[in-house]
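The complex appears here minus one protein chain, its other protein chains still in place.
Chain naming follows the written order as A and B, and within any one chain the residues start at number 1.
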Amino acid sequence: METLDYLLAALTPFNLLLAIGGVIAGTVIGALPGLTATMAVAVLVPFTFTMEPAAALIVLGAIYTGAIYGGAYAAILLNTPGTPSAIATTFDGYPMARRGDGDLALTVACLASVIGGLVGAGFLWLLAPPMATVALKFGPVEYFWLGLFGLTLIASLGEGSTIKGLIGGCVGLLLSMIGVAEVGGDIRFVGDFKPLLGGIDVIAALIGLYCIPVLIDLVATPVAHLDSGGRISSFRLAEAIHIVKNAKFNLARSSVIGTVVGILPGAGGSVASLISYSEAKRASKRRAFFGKGEPDGVLATESANNATVGGGFIPTLVLGIPGTPPDAIILGALMVQGIRTGPTLFTQQAPIVYTFIFGLLLATILMLPIGLLIGRFAFRSLVAIPKSVLVPSVALLTILGSYAVHNNIDEVQQMVILGVLAWCVGRLGFSASPIVLGLILGAIAERGFVQGNLIGNARGSVMAEFFARPISLGIIFFIVLGLLWPLWSNYQARKAGEAHD
Amino acid sequence: MIKRAIPVLPLFGSVIVIGIGWAAVAATAEYSELGALFPKTVGALMVALGFVYLVQTLMGRSGASAPADGSNLRRFLLMAVMLGWSFSLEWLGFLPASAAAQAALLLIAQHVRWTFKKALTYGVSTAFVLLALYALFKHALQVPLP
Partner (left out) sequence: MKQISKIALATLAAVATSMAAAADYPSKTVNYVIPFGPGGESDISARLQEPVFKKLTGQSLAIQYKPGAGGAAGWSKLNDMTADGYTVMGTNLPHIVLQPMAKDVGYQTDDVTTVFWFHYTPDALLVPSGSPVKNLKDFIAAAKQAPGATTLSGSGTNSANHLAQQQFDKLAGIKTTYIPFKGTGASNAALLGNQVSGSWGYSTVQIKLGDQVRCLGVAMEQRHPQLPNCPTFKEQGFDLVGGAYRGVAVPKSTPANIQMKLASDLAKVNADPEFIRKMEAGGFAMLNVGPKEMPQFMADIKARYGALAKEMGIVKK
């Protein structure tokens, strides 16, 4: 049977080595704030030119999935997402770390990432062509509604007040508009200040808004950053497995959400983990604990973001359209190798594709032991480092990370300035996530809005364009649900309270 | 009814929010129709939200946290160092600027008294981290540092 052949091809020692190496490299790079999965893949692409296409794909895929997983480390231990897809992991990951459950959080993140990655790769294996057609049905208008959906989720997220969350989101939106407008070409909010021409970089904002306030507060007191609770850290594997077993539905739903969002070109892990987090919170009986260190939150986000890896490959391989930025690089690498993507890839070049898919599955499985080991090492070292060395080191990482994105000093300065401002408004009760999410989603939403407008105008009716498409209506339904739900559950809670009187 | 003092900072904050929103709307006068739509909407939204925030603050529900505990001086120093670091990278070059900043941060973050041994180990380990990361970025990742 051919499938067996491909499986065996994926298991050759060389490919195995590539998978292991890729996962390790990816995890380490993803863990460093500022180094994204995109960067990790971009750096290592030149080395793949001398390899066979299948092998090249395996190592790039392994790096990609390792990097997405690695982003959880900094998110949990430093409250700084290592990659944008780990933003939602900070919501519960960091509180868990602060109360001494950091090692549990890391293990849960590892398990979730592996499961999510397997689901995504599974979809890639079995359902790629049909899912690709689904991706194509998402037009500009759908992206607008999706972006809007993400923005409304911001309001329901925060432990802080909804108003502050919304204000933060608006700030993020305004920040996203700085620079040259994609559609129309206006230069907005720049004035004569040239460094802002390129806009606010998402990664620089990410690092600054999350990490700098942590550093600022770290130096103020002699209290240790993270407490290992006096107990020797272990994997806490049994505990973690128990949590996973009880959260089967959460995992399944989050992984599917991650895969589907990954299929949509332009929406990435950050959107996926945001949506799955919000859904997990909505569906959970323990929703009051979300945001305070609830493992189910970490499960939801980490499985969703790793599922986007497999999902993202679907449009990449089937349509030749990259699902996420690392996919764009991988696509370029394939072109250089002379591989033509498209529907024929699965039929004419089946050996390459299926060997790769099995390699990806393999790399994902390998992430479990590798991830746990690296995680334990990371946790132990971080807890052991005295604060006075930790602060300069992390600060160095922030500088390097924000610089390395585009080799641009302006972005380092953006990072610091935003960070200081973030601390100031943090004292007032504003948190970083709505701002960053506004920044990311603002671009998506505005693009979709303007394009939808243009198309609607050309077709005769803007309103019909925005409101008469089936998928759009589906998303609008969720938006309305999302806005009304808190009111509904408040009402329910109050009724229950009254019943007790 | 106990009269609570209206906290000043959130008051400022809400006014600033309103101000930003209004400025955003004003700035859109120059933009093309499509380019102005989003900023105008968001700006207007901010103004509205800013007012709600203002009202909340006046009613005493501003939700600001208690004054920060710990040393504000150190906080301020850290901010100064970080700002100085980011702006001096081009002038001084990566290694000199970073070494200086790291040394400064080491001092700022240290709360317990220094001993010679501690100073040595901490200094060496910080320097080690600096060099290791420098090598990683410059050579392994091919990032051209200033």
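Keep in mind that, in the parts below, contacts are C-beta pairs under 8 Å (C-beta built on N, C-alpha and C of every residue); 3 or more make two chains touch, one makes a residue touch a chain.
Values in this document were obtained by computation on a predicted structure and should not be read as measured data.
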For a quick check of understanding: of A:L11, A:I187 or A:A350, which residue touches the chain that isn't displayed? A:I187
Touch with the omitted chain, as defined above, among A:L126, A:V336 or A:A493: A:V336
Sort through A:T3, A:T344, A:S381 or A:Q492 and give me the one touching the missing partner chain. A:T344
From A:T38, A:T364 or A:S431, the answer for touching the chain not displayed is A:T38
Against the chain that's been left off, what residues of chain A make contact? List them. 38, 42, 45-46, 49, 135-140, 179-180, 182-185, 187, 194, 197-199, 265-266, 315, 319-322, 325, 327-329, 331-333, 335-336, 338, 340-344, 406-408, 447, 451, 454-455, 457-460
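Keep in mind that, in the parts below, only the chains that are shown with their structure count from here on.
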Can you check how far apart chain A and chain B are, centre to centre, with Cα atoms defining each centre and the answer in Å? 23
Looking at the complex, which residues from chain B come into contact with chain A? 9-10, 13, 17, 20-21, 24, 27-28, 30-32, 34-39, 42-43, 45-46, 49-50, 52-53, 56, 62-65, 68-72, 74-75, 77-79, 82-83, 85-87, 89-90, 98, 101-103, 105-106, 108-112, 122, 125-126, 129-130, 133, 137, 140-146
How about chain A: which of its residues touch chain B in the complex? 35, 39, 43, 160-161, 163-164, 166-167, 170-171, 173-174, 177, 181, 183-186, 188-189, 212, 215-222, 386-393, 395-397, 399-400, 403-404, 407, 409, 412-413, 415-417, 419-420, 423, 425, 427-429, 442, 445-446, 449-450, 453-454
